[in-house]
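All protein chains but one are shown in place.
Each chain carries a letter (A, B and C) given by its place in the written order, and its residues are counted from 1.
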C-alpha cells in the first residue's frame, strides 16, 4: 500500500503522497454537499477515517465483541488481545516506549486532566509555578487555571512574538526555580506553529520541573519520538489521526506514573478492594477504571497502520509542500491575512486567516455552501485570540488526502465571497 | 419490528419476546466458537449489538463524521444534530427528564467518579457519612473509598441478609443525620437482587442526603423512571444495553448539576476563557470537556430504539421467565448452589452460582470449550465475595436474545463438567 | 446549499449588514448595555434614550458577523417609538422565529421577518439574538433601577 500511495509525484527528491489515491480509501470523501463534492479542510478539528478503520470496528462488533481483561471465554480473550495489541502499536508509534506507559483516555483533553488531577493535586502547592504558552488550546489551559485556583499556584505564560512563534528570550526567568510543571503544545491548532519542545523541555528539567507536551496536533502530522523530546507526559487523540472518536492517549514515564494516585476509580484499576481499603492494579490499568472504549482501541490500530504505511516523514513532507502552496495562494488575495508563521519548516498545516472585511463565520458559511468545510471561531484558544486582537479566524487545516486542487477551490471561493459580501 | 419480535409466544397473558427472531438481528450470534455455536451468557459484562447499532456507526463515519458544536459546515451541523438527538432520546428513555440533565460520560464508572469529584470533593467533609451497600460493584465503591480517605468521611454499608437482599431493619440508623450521600446499586451484578430504591431514596432525602443510583444493571433490563425513584444522580453504560463501548450517562437533577464544579476541563465546556480565568458553559456541556465519543452517541440511538420497540416491560417479563427457568434447571443439579435470591420478582437475570467441587474459573474455561460464554471471578465486587465467604462465582447473565435452549445447553455442559473434573 | 445561503443572507440582511443603522454617537443615554457572545467573539455596545416610557433613540456598535450586525441594525429600525413592553414582545417574537416556531402574536415585524432564514442555521441563532438579549437586559436593568429608585424615595 505505502508504495503506490507515496509514489504519486516527486519533488526536490522527496517522496510525496498521492492524495488522489489516498482519497479512495476514505468513503466520506466521495460525499457531496448539496450539489458540490466535499472539500474537507477541517482536519485539525477531526480527520476522516479510512475504510480499514471503519471496517475494523464493524468487524469487532460483528465477531468479537466482549468486555476485556476479566473474561475466561473466547470472545473475552480475543477482545482483550486486540485491545492490548493497539497499546503495543501506540507505544511503538511514538518512539518505542514501554507498553505500560500508554494509558487509554477519551481524548487529549482527558489525558491532560488526568495529569492535573492525579499528579497536579498531589504535587502542586501554593506559590508553585506552572508554565504554559500564550498559544495553548483550552485543553491545556483550563485544567491548569482550575488547578491554580484550587491550589494557589501561579500560572506564567511564554509569550509569542510578532512572527507567531514563542519568544524564548526570557525562558530562564519564566521557567523559574519554583516551576513544577511546564506544559506546552507541540503544534498550535490556531497558528500552525511547531514549538521547540526539546529545548523547552531541557530548560524545564534543568529547573526540576516536569514537562508535559500536548501532542494533539503533532502526532497526527509528523514523526514524534517522546523519548528524544524527553517529555514526561505526552497527550493526543485518535480522532485527529484517522482513528475513532472516544479514544485518546496519555503517555507518561513509568517512574512518574507509578508514583501517581489513580484518576478514575472502579473496576479494572484495582488489585484488591475491601470495604474500607483499595489497592491499585499495575500500570497502565491503574489509570483505566471501568469498561474502556474497546471498539475505539480496536479501530485505532488500523489508523496507526495506515499512517505508518504512508510514513510519517512522507506525511510531513506532503504537508510542508501543501502548506507552502496554500500560503502562497492565500497571499495572492489582498484582503486576506494569514495568522501564523509563513516559514513551512516551523509550522504545520493548520492555516488560520482572516478577510479584512468578512467575518470568519460568514466566510465559513459561504465556503460551506460551495462544499468546502473549514472552521471559523476562536478554535478553543480564546486567550490567544484576544492576545492577537482578534475575535475569530477562519482556519483551513490539511491532511494526507488534501490536494492542491482542494486549495485552488478554497481560494476561488474566497474570491467569490468577496463578490457576495463586498460587491467586488 | 416490535410486533413480530414480541409475539413469539405468550404465557400467563404476558407478551414475551421472540428471542429466535431477535437473534437474527445480532450478527455475532451466528458466530461459532471452535465447532460449536456461540451461546452468550455474559450480558452483565457487556451485551452484543444489533445490526442497526453497528451500521449507524459505520454510516456515521462514512457520511457525516465531524467534530461537534463548534462547526459552521454541513458535516459539523449534521454530526452535532445526531449527537444531541441521542441525548434527547436518553432523557425520554429514563422517564422523561430534561435534556440538559443528561451528561455523556465514558461509562457508568466515569459517571460515578464525576459525582465523587465534582460534587463530593466540595460537599463531603470530615465526619460526614456516605452510605453504600455490601453488594456494590467496585465502580460504586472505590470512588467513595478514595473520597473518604481524602476527606476523612466515614463509609457505612447497608448489610445483606441471608436471602441476598438488603437488610433494611436499621436503615434509619445507618442513614444517619450526618449522612450526605446514599449511593446504591439498583440491581446487583453478582446476586441479581433488585433493590427497593424508592424506599431507600426517601429515607436518604428525609435525612437531607443526596441519592445516587448505579443503574448499570437496571436500565438495560427493566423500565426505569428516575423521577419516580427521585434519584438525584443515576449512572449507566451504553455497552450493557446494546450500545457501543466508550459511552455512558450521568443523569443529574438540574438544580444540583448547576451548583457543581465541572469535572473535565477543556474545550466545549467553557463559555469564556482568559489567561487567568475561566467560566463554564451551560448544562450539559459544562461537564463534557474535549471532543466526545461522537460515534458512540450516534450508535447509542438505535440501541435505545431497539429496546423501546421491544418494550422494556416485555424485556423485563422475558427475563423474569427465563430467570425462573434457569434457576429451576440449575436447582436440579445437586452440586450447584445459586448465589442470589430465587424469587424472580425481586431479581434480574444475572445468575451467580458455584459448583461445590469445581472452581468457577475451571467451570468457565470448560463451558467456553463448548461455546458457552459465562463469567467467573469476583465480578468487580471483591468485598461482597469475601462477605459471602467466597472467592469467586460463575455467572450466567441473560438478555433479550437468550432462549431456554441456551440454558439447556448450559445445564447439560455443567453436568459434563462434573464428569470431566470429578469423574462423575 | 446555495439556496439555503440566500435564505440566510437575504437581500434585506445584506443591506443592513453593509449599511448598519444606529451606528452613531448618542449623548446622555438612559440605558447603556453591553453584550457578548464569547463562543463567537461577537460584541455589542448599545445606548438608548427613553422618553415617556418609549424608545426615543438608540445607538448600536456591533462587532460581529453579518447576521449579528444586520440583526442589530434591524433592531434599531424596528424599535424606535415603541414602548418597553412592546420591545419585549417583539423580542419574544424574534426568539420564536429563530427557533423556527410561529410567534405567539401575529404582528407585522417588517424587515425582521428576514431573520426567519437563520432558523435553519442553528449555530447562527445566537448571532441574531445577541442584540435583542442585550437590549432587553439593558431595559430590565433600567426598570429595576427605576423601581428601586421609587422604592428608596418612598
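Note that a residue touches a chain if its C-beta (ideal position, glycine included) is under 8 Å from a C-beta of that chain, and two chains touch if they have at least 3 such contacts.
Quantities reported herein were computed from a predicted structural model and do not represent experimental measurements.
Q: Wait, the hidden chain, what does it touch out of the ones we have here?
A: The chain that is not shown is in contact with A, B.
Q: Which residue among B:85, B:325 or B:421 touches the omitted chain?
A: Here the residue in touch with the unshown chain is B:421.
Q: Of B:46, B:218 or B:382, which sits in contact with the chain we cannot see?
A: B:382
Q: So which of B:100, B:272, B:362 or B:408 would be touching the chain we can't see?
A: Touches the omitted chain: B:362.
Q: Which residue, A:98, A:198, A:272 or A:405, contacts the hidden chain when the whole complex is considered?
A: A:272
Q: When the complex is taken as a whole, what residues of subunit A touch the one chain not shown?
A: Counting over the whole complex, subunit A touches the hidden chain at residues 70-72, 74, 77, 80-81, 271-272.
Q: What residues on subunit B make contact with the chain left out of this view?
A: On the subunit B side, contact with the omitted chain comes from 33-36, 359-362, 365-366, 368-371, 377-378, 382, 385, 390-392, 420-421, 423.
Keep in mind that, in the parts below, only the chains that are shown with their structure count from here on.
Q: Select the chain whose centre, defined as the mean of its C-alpha atoms, is least distant from the mean of all protein C-alpha atoms.
A: A
Q: Subunit A to subunit C: how many Å between their CA centres?
A: Spacing between the chain centres: roughly 39 Å.
Q: Roughly how far is subunit A from subunit B, centre to centre by C-alpha average, rounded to an integer in Å?
A: From the centre of subunit A to the centre of subunit B is 32 Å.
Q: Could you give the separation in Å between the centres of subunit B and subunit C, each centre being the mean of its C-alpha atoms?
A: One centre to the other, that is 48 Å.
Q: Hey, what residues on subunit C touch two or more of the other chains?
A: Residues 1, 38-39, 121, 124.
Q: On subunit A, where are the residues touching two or more other chains?
A: Expected reply: 33-34, 361, 365, 368, 377, 382.
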